[in-house]
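The other protein chains are all here in position, but one chain of the complex has been omitted.
Labels A and B are assigned to the chains in the order they are written; within every chain, residues are numbered from 1.
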Amino acid sequence: MAEGRLTALHVGEEREEGGALLTTLDSVINWARKNSLWPMPMGLSCCAIEFMAAAASRFDISRFGAEVARFSPKQADVMIVAGTMTYKMGEAVRRLYDQMAEPKWVIAMGACASSAGMFRTYSVMQGIDHIVPVDYYIPGCPPRPEMLLNALIELQKRVGEDRSFRRTNAGLMLGTKT
Amino acid sequence: MSTPAPATTAGFSTSFERQKGPGGEEHMILNMGPSHPSTHGVLRILLELDGEVIVRAEPDVGYLHRGMEKIAEVYGYNKFVPYTDRFDYLAPIANNVAVVSAVEKCAGIEIPERARMLRLVCCELGRISAHLLGIGAFAMDIGALSVFLYSFQQRENIYNFMEALTGARFTVSWTRVGGCARDLPPGWVDGVKRFVKDFPQRIERDVEGLLTTNRIWVDRLKGVGVMPRDVAISYGLTGPSLRASGVEWDLRKEQPYLGYENFDFDIPVGEVGDAYDRYLVRIEEMKQSARILQQALDRIPEGPINVDDKKIVLPGKREVLTSMEQLIHQFMVVTEGPELGPAERYFGVENPKGELGFYVDADGTGRPRRMRVRGPSFMNIASFPYALKGSMLADVVAILGSFDFVMGECDR
Partner (left out) sequence: MTAENPSPESPAVAAIRSRWPDAVRDVAVNAGQFRVTIPREKLIEILTALRDDPVLKFDFLVDLTAIDLSPAVPRFRMVYVLRSMTRREELVLKCEVPEDDCRVPSAHELYRCVNAMERECYDMFGIHFTGHPDLRRILMPEMFTDFPLRKDFPMVGKMSDQEWAEWIVARAQRTEGDPA
């Protein structure tokens, strides 16, 4: 990891480490990523129906580039856990989360995914954040599709500010420090 | 138990032992689910394959078991109604009606005429809604995505009506023991009438026109997943899956409830019991539901929507704030619940997926001693070892979609 700057790439006045090239590269990568967040719908119960409604024509998640529901974890970016997660199901959810490639995000859609909702019982995990890290929690039972779209927009904002390229090895080499 | 046992391989795989084929070749075991686009929920099926042909199929359920029956014993009758939304979550209002109908039948409560008609109207709207999604998701699995979008468009209309009536698009929790929670908003009946008037033509144009005589659709569904009549009865199948197998059994006609005997409608019955018959039965049921609605919407009487028994139904706010006795009734109904029984009865209604039945064991308090939920999808899924055996791997998706089950009902 080089500490100094490559003078050949020294482009004018820069306030961020790595220079304007790297920030431009980051913004290009982030723009591509955030407008094509492919969800992996972990549709466990009723919230899956509202997810389907969000993907249908009235609410149209396709406007945000996220209609490509990929059930294969290796092709998905964001796992939307929609529904109640029981202990029996936990293994599958965790396994699929582990198989997703970086960068990956998790949206806990609905009260059941966030905190088990109305089910304080012997077979329901009280929130999926016990086994997968959650980026956004959507309250509601089920949340309206607009709320899912809101979470998606917030996630897009966050992805837009991500240090996608600057975090990679190439970016670290070209920049000074992370 | 205090500590979990270490992860072992004990379980299905030890009982699901590979068989050897006639030539001595080993069969392949394929795991389908629980996260799978075409299993319509968290269902896991273990398939033993001889090439492309399924030799043995075993469903593994319980991935959505939320302990609803235990909840009913702890929470009571009225507080259980929101949980019933989550059984068949494609038509939540039908489950609400089912549970309070069972409790009222067990306890001998007669609800007013207006409440009965409103419940009937909502049940039929729920039936249309559930079949729309069933067919839409089924078509999407087979590959016809447009049908999914068209049917969801119609479902959004029904969501609008539900939202106007109950406040929620989807999980409505609208009924209570003794009646309904809210009355109709003005203009609701006219809106539903307009929807129902051109609904059959829309179905014919958007869904049937794309699917029923479609060569690909027919080829994929005809002869697939055949359930003969006696096998279907022995497996306890109910609903459209049973009627597609040639059994003319619909609880709305055989054991009428909510006043269904006063309406004119037909029961579609299939011939062969394959996936195509199950699809046709659902399409025709939607049209018959529209027919019932056209009759029912003109016959909603005026009157109260709750029975006039203050020990069961919450009294009105004005009475609660001015009369001591009503205040006490309100307190008791909210904290203890309507005290019913001792009585026991089984009661089933014709839900979109089949017979949703409740065995209510009321012991005199506001909480049932046992509220057994007979979910139709549990039996439908229990018949998969028969339905899937001998079919090809690609037919599994067609068969699962044609049975149109919901895991919320199966696992409860």
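We take it that a contact is a pair of C-beta atoms (placed from the backbone, for glycine too) under 8 Å apart; a residue touches a chain by one contact, two chains touch by 3 or more.
It should be emphasised that the depicted structure is a prediction, and the values quoted were computed from it without experimental measurement.
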The listed residue (A:88, A:144 or A:163) that touches the chain absent from the view is A:88
Of B:184, B:343 or B:392, the residue touching the omitted chain is B:343
Out of B:103, B:120 or B:247, the sole contact with the unshown chain comes from B:247
Where the missing chain touches subunit A, by residue: 87-88, 90-91, 94-95, 98, 120-123, 125-127, 130-131
What residue numbers in subunit B mark contact with the hidden partner chain? 1-15, 31, 61-62, 65, 67, 69-71, 74, 105-106, 108, 231, 233-236, 247, 249, 254-255, 343-346, 348, 355, 357, 359, 361, 369-370, 372, 374, 378-379, 381-383, 386, 411
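The rule is simple: only the chains that are shown with their structure count from here on.
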Would you mind pulling out the distance in Å between where the CA atoms of subunit A average out and where those of subunit B do? 33
Can you name the residues of subunit B that touch subunit A in the complex? 34-37, 41-42, 62-67, 70-71, 82-83, 85-86, 89-90, 92, 133, 137, 148-149, 152-153, 155-156, 159, 169-171, 407-408
Subunit B partner contacts - residues on subunit A that touch it in the complex: 42-46, 48-50, 52-53, 56-58, 69, 71, 83-84, 86, 88-89, 92-93, 96, 118-119, 121-124, 141-142, 144
